[in-house]
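Of the protein chains in this complex, one is absent; all others appear in place.
A and B are the chain letters, set down in written order, and residue numbers restart from 1 in every chain.
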Amino acid sequence: MTSIGTGYDLSNSVFSPDGRNFQVEYAVKAVENGATSVGIRCQDGVVFGVEKLITSPLLVPGKNRKIQTIDSHIGCVYSGLIPDGRHLVNRGRDEAASFKKIYHRPIPVDALADRLGQYVQAHTLYNSVRPFGITAIFGGVDDVKGPQLYMLEPNGSYWGYSGAATGKGRQSARAELEKLIAKHTKNIDINEDDTDNKTIQLKVRDAVKEIARIIYLAHEDNKEKEFEIEISWCSNEETQGKHKLVPKELLEEAVSFAKETLSHLEDSDDSDSDDDNNEGSATQDNEGDIVLE
Amino acid sequence: MFRNNYDGDTVTFSPTGRLFQVEYALEAIKQGSVTVGLRSSKHAVLVALKRNADELSSYQKKIIKCDEHLGLSLAGLAPDARVLSTYLRQQCNYSKLVFNRKLSVEKAGHLLSDKAQKNTQSYGGRPYGVGLLVVGYDNSGPHLLEFQPSGNILELYGSAIGARSQGSKTYLERVLKDFTEIEDVNELIKVGVEAIRQSLKDETLTVDNLSIAAVGKDLPFTVYDGELVRPFL
């Protein structure tokens, strides 16, 4: 934490002498403490999943939805400051609506990614605003490029992914995604044009279960906290190209699949999926104040 | 020596990704007197403890009606609550006028959330300093929401905000299974009053300082004050 006490980390849009914008880096910290979100790009669509911590027994089960719809064919999930996520989604909806008004067709996912990227980036330029405290995973199917998945970070950069994870459990989730996608990929040649998404053999229906498993696995480091899981999908075959929450039965099936594979894992005492997740809390005291060096 | 340089405004993240101004706004809720909300499958109820500035002054209103099916109670800065409740009233009217439709409680929550979020991302303003319990009865039945100045909204069976609200919350958690089944609104109110007792310190509940509201299927949002609350004391 060389940033603290230099004075260069107190305002957004200010560079430090070595060329960093600390306020954006701090925004990333808000994301890293957030609940885990996961997205997978499959052969026939995309799937999103998110962990929902049950902070009180008084919460109504199954409500307090986190996954949102940007346009009827695009879904979005995010980790970090949830109200910031709602702000971003509202912007996405405006962009999608304005695109439709002008071009008379649904906004392509890559075009939306570009516009949202610019919007988030603009929030790193001025000291009158703060950056977005979220990393968003969004995607869907469009007529031009089929299933697409993007992850957008607080600095405004976005990348296309075949599997993306963010939030507290991102490291173990990403490790699992890599294994999963490698297993279901016919030919890993990154130079090959994969716009038809032919190389990934995974179907959304199976990915729903895998996402549940990954979120359960990523939650392992946080075991004492109870949680719910929310999963949505968007696929031409399963949802006629619309982004929807998965049906209740499928969710239940996925959860029991996740619990089952996890209990097998515990039996065999697998310990290789554990990464160090406790970064950035060392210099903070009980009140959340920062110790000055 | 400790010094916090990161709490001066709402546009500064702390090195751990926190927004102190927003967290301080959450503290403002605890300065307000306690209010409890709970709901069964038939009704939603608000119970609030009113405060007066001194012996001779009147009691600060704690419950605000927004529409025939929607209302809220507050803890924290009352003027901020009036801004938010006026906004909800406008949105309820708009929905009625343009769509002939009751504003759904869920939508009301999202509207509040989005409005509050704006105050946390730009310089010059401050977050709202008030917590709200929003109750309503819409097409999908009774609902209770808890609103926080951060823009977070939670849907709960029961909640309590304000000074020493933890006592009420713990009580509601304990009797959760029982009160969600209650059919009679008066019985539900009694649970709410019992819950609020768990948060009292020196005060005793009287006809002057207790405020109650209820809403349900054939019960428009109704506030009970003064003599009307005597049966529940």
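The rule is short, and it goes like this: a residue touches a chain if its C-beta (ideal position, glycine included) is under 8 Å from a C-beta of that chain, and two chains touch if they have at least 3 such contacts.
The rule we apply is simple: contacts and distances are computed from a predicted model.
**Student:** Under which of the names "Proteasome subunit beta", "Translation initiation factor eIF2B subunit epsilon", "Aminomethyltransferase" or "TBC1 domain family member 15" is the non-displayed chain listed in UniProt?
**Tutor:** In UniProt, the chain excluded from the picture bears the name "Proteasome subunit beta".
**Student:** Where the complex has a chain not shown, which of B:K65, B:H110 or B:R126 is the residue touching it?
**Tutor:** Only one listed residue reaches the unshown chain, and that is B:H110.
**Student:** For the full complex, which residue in A:D9, A:E25, A:D71 or A:E238 touches the chain that was left out?
**Tutor:** Spelled out, the listed residue whose C-beta touches the missing chain is A:D71.
**Student:** Of the residues in chain A, which ones touch the absent chain?
**Tutor:** 63, 65, 68-69, 71-72, 93, 97, 100-101
**Student:** Spell out, residue by residue, where the missing chain touches chain B.
**Tutor:** 97-101, 104, 106-107, 110, 138-140
What we mean here is this: only the chains that are shown with their structure count from here on.
**Student:** Quick one: report the Å distance separating chain A from chain B, using the average Cα coordinate of each chain.
**Tutor:** 31
**Student:** Please output the residues of chain A touching chain B within their complex, sorted ascending.
**Tutor:** Per the stated touch rule, the residues are 1, 3-4, 9-12, 22-23, 26-33, 56-60, 63-64, 80-84, 86-87, 90, 123, 127-131, 133, 280-281, 283-285, 287-292.
**Student:** For the complex, give me every residue of chain B touching chain A.
**Tutor:** Touch list, chain B to chain A: 1-6, 10-20, 23, 110, 113-114, 116-118, 120-124, 150-159, 169, 172-173, 176.
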